[in-house]
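Once you've had a glance at the structure underneath, I'll fire off some questions.
The full complex has more chains than appear here; those shown keep their coordinates.
Letters A, B and C mark the chains in the order given here, with residues in each chain numbered from 1 onward.
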Amino acid sequence: MNEPVHRTLGLTDDELEKIIEILGREPNHLELAMYSVMWSEHCSYKSSRVHLKRLPVEGEHVLVGPGENAGVIDVGDDIAIAIRIESHNHPSYIEPYQGAATGVGGIIRDIFTMGARPIAIMDPLRFGPIDDARSRWVAEGVVSGISGYGNSVGVPNIGGETVFDETYIGNPLVNVLCLGILPKDRLVLGQASGVGNLAVLLGSTTGRDGIGGVSVLASAGFGDEDEDTEKRPSVQVGDPFEEKRLIECCLELLDARLVVGIQDLGGAGLSCAASETASRGGVGMDFDVSAVPQREMGMEPFEIMTSESQERMLAIVSPDNLENVLAISKKWEIRSSVVGKVTEGGQLRILDGIDGPVLGEVPASSLHEDAPLYNRPMAPPDDLNARKEDKPEKYLLETNDFSGDLLNLIYSHEWITSQYDSQLFLNTVAGPGSNAAVLRLKHPVTGEDTGRGLAVTTDGNHRWCAVDPRRGSALTVAESMLNLACVGAEPRALVNCLNFGNPENPTVMWQLSEAIDGMSEACREFDLPVVGGNVSLYNESQGTNIDPTPIVGVIGVIDTLDAPPPGHKWSEGDRLIVIGPEPEGLSGSAWAFGKGYRKGILRELDYDLHKKICQVTRELVQKKLVTAVHDVSSGGVGVATAEMAIASGVGCSLARISSHEALFSESSSRVVLAVNPDELTNVEEILNAAEVPKARIGLAHGDRFTIKGLLDLELQSIQNKWENHLPIAFEGGTTQG
Amino acid sequence: MQFEATVEVQLKAGIADPQGSTIENATLKLGFNGIENVRVGKSIRFAITADDEVKAKEIIQDLCDKFLTNPVIENATIHLQGVE
Amino acid sequence: MSPTIGVIVFPGSNCEQDALEAVTSLGAKSKLIWHDSFDLGSADAVIIPGGFAHGDYLRPGAIARFSPAMESVFAFARSGRPVLGICNGFQVLTEAGLLPGALQKNSGLKFLCKPVNLTVRTTNSVLTSQTVKGDGLRIPVNHFEGNYTCTEETLEELQDEDRILLTYEDNPNGSMGDIAGICNAERNVVGLMPHPERACHPLLGSTDGQPLLKSFIESSEL
């Protein structure tokens, strides 16, 4: 191996120079390993940080914004909600079950780290085409991993997304959002303070799993490469039972106010937790590697410091409380060991025995704050203008099988969602399959029902973002707003997970920057603070980058939750109305992508109109004036109305939908309303007063799904297609090779 | 020819086995001493018809690679026994 | 005096608070009992709630049944007091031998969370006394191992002794005889896979769990 060590660890020559400058000397191997994991893209956000700064982060209800393990907002009644989303894309490609399972475990730890009890997860997922056997293998494994871990750890899964598209064939996306609830005064931050306080490691033993790139440091010590990978598996195995006990143990410690600060161990393991707690608290730490319980014999200090073994937490405890902390850990059968102590100054010292030799010493904050920041070159695609011209509408003459096209676009997610416990804690008023998930809001300590509700939605649309990352991202935020309006909720905050390709590719960087701009613009317009997020880059395979896929999660509050929200079920005789602008364009639509038309131009979002549409939808829902409601998104009015008919078991006759655009366009700010004839005048008055465009499109009735002049289908045939789409596809079998 | 095959699928050596450790702890609590390193795997038995033993092994190996294991975290051991 | 329902908590249980919420909403008192304690306190009846006791590692209920609290539940049950196992609790009771049979993986080999329609087969048990024979109840299931399995003799015995309490209308998991819930010969120990506590609030889509839990609470007053 001729390559200098730092380069094999993924550090550039400049980065090494910087480390030497910080330390005033050459780093040793242990120190180099810590810098290499902490300065990785994953932990340092070195390519994205300059852009993330543009996101608006302030808002009336924000208690904790980006920078901590999770964002926290105030939802009234002395209750706070912690929220965070994270990706586990790459591990899920090679070992779907465990990759997804450990993704769930990781995001849940971020939430109870804040003192919050995790009450819900959501899982936006992206897989390769469903007719590809390996993509099905990935999808099946990911879903059972989320199910296996989430159900067992006891956090209900209340929603998410599933998209199959060729752009994800070599790189699926597994994002998981978690929501936690806490009494406002229990909020804790991941910081160490109080010189002399102890660092206590809670949870699993530390093994060689997930030490990734830094394992090259030890390759000399082992024989052939096979043995080496065997000894240092890149895959971690999740243990939901350990995590469940860890949740209960940590929440009990926090309730009893026995810890000063607490931090989960995620990416970069102990290096990250030790340095982050110390630097946030403005202190240093002496860290004893020999005190870390190890799963395997003969682990090197750098292995211990960089291992990503799962289900571990680092708590900062004053010596007086140690005994009680150890007792509570014992009750929950959680392993606990004192591994360090808080020191003055800002140095993180790694020792072999707490009074033993110093193995490494770095300024704790340098692992974070001094991490390199890159403003990488950006460039729009060369053919940007030509792409804009290449609209799907150009190809309309070749295709006019409206029924077939519609049937191809509909599928029930039940094959997936029925594998998830969506009801635990008795909060779930609207679960998977709703416009947005709705939870009862109960006080986290007394259990008392506040009579109010929380609503959460996750949205992402790679099709829109492939066509135009800026507008696509803004539209994604807009869709979330509308989803919340459909359940009567007022939005409070947003989190995002930015899934992009290789940042060293200028087009990818341009996409990222554009997406952040679009998201920022929309968040500012909607007065929606960004309270946290995650960036996942290098989503590529064999040189092909995925379509840009920013995912957002938006949480809102429902003031009076005394009945389930209207949902998709209309009743026989309901009048059907679409509110919002005339549909325009098919670019970026599910219909167009299904046909292979992946280019074009997106219409700009009319923010004022969108706000009005959200407002009036919310009003109608809150006043219980509509039987059913469905925002128009993927698949256009065609899919929205078909889903409503399927949910209801009642067909419809529609008119005034007479073209591909009218049927499949996904242009924004539109909602389908089903209104009982008795309420029609009432509803139309409210719509008139709100000055929103509206059109009566038909009537809910019978057992056929009819659109005058376009199609006429038996409701049963749509229903069958919808129900059997995924089960039949998965019956085709899966293979991992 | 027909063979009885057993494929034992085990987690690779470095991979954590939470189920195994939990069982190990439970044996202690049940008063069984001296039990260590519990690892839990699958045992898959089936009958296979193939021209000869070599061929049978080949098929089973292929089956393991494609389907029965994920070589990233698991190993398979194949046992074969002729019945006719 | 409203009775006190004790809810046993194992490491890995997760429906204990839900059980508590549901029975208190129906007027009972309730308290959690940690698995490590032999003391069931003043409980008039015991619920073993759903979840994943000890991670369900090895087999659901296999480790939990050795807990100190289970030893006391055994004696409690033998003395004729009401004991209810919901989902994981049902699995624990079969492992402990308090109920016959075993719960295997669902025939579809997937975890299954969804509302199902049940039929009441007998009102002669601590779980069904307030229901009407033949009535339909809509209650969610939430399990991977809910496929009730037993020997032909056991099945016959259950049928002959009228010990099948609830059956599935549309069998979701492959259970023998469409069995969703059974009781012991003395009819005071009951187990079922569906979650009645998830069907006790109008906002949650069904209140069909109420008559079952009411029966149970009432039987513990006697």
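Please note the rule applied: a residue touches a chain if its C-beta (ideal position, glycine included) is under 8 Å from a C-beta of that chain, and two chains touch if they have at least 3 such contacts.
Keep in mind it's a predicted model, so treat the numbers as computed, not measured.
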Per-label copy numbers for the complete complex work out to A x1, B x2, C x1
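Just so we're on the same page, only the chains that are shown with their structure count from here on.
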Here the gap between chain B and chain C, centre to centre from mean Cα coordinates and rounded to Å, is 35
Multi-partner residues in chain B (2 or more other chains touched) are 18, 22
Where chain C touches two or more other chains simultaneously, the residues are 54-55, 57
Seen from chain B, its contact residues with chain A in the complex are 11-18, 22, 25, 65-67, 70, 72-73
Residue positions on chain C within touch of chain A in the complex are 11-12, 14-15, 17-18, 21-22, 51-52, 54-57, 110-114, 140, 142, 144, 195, 197-198, 200-201, 203-205
In the complex, the residues of chain C that touch chain B are 54-55, 57-58, 63, 66
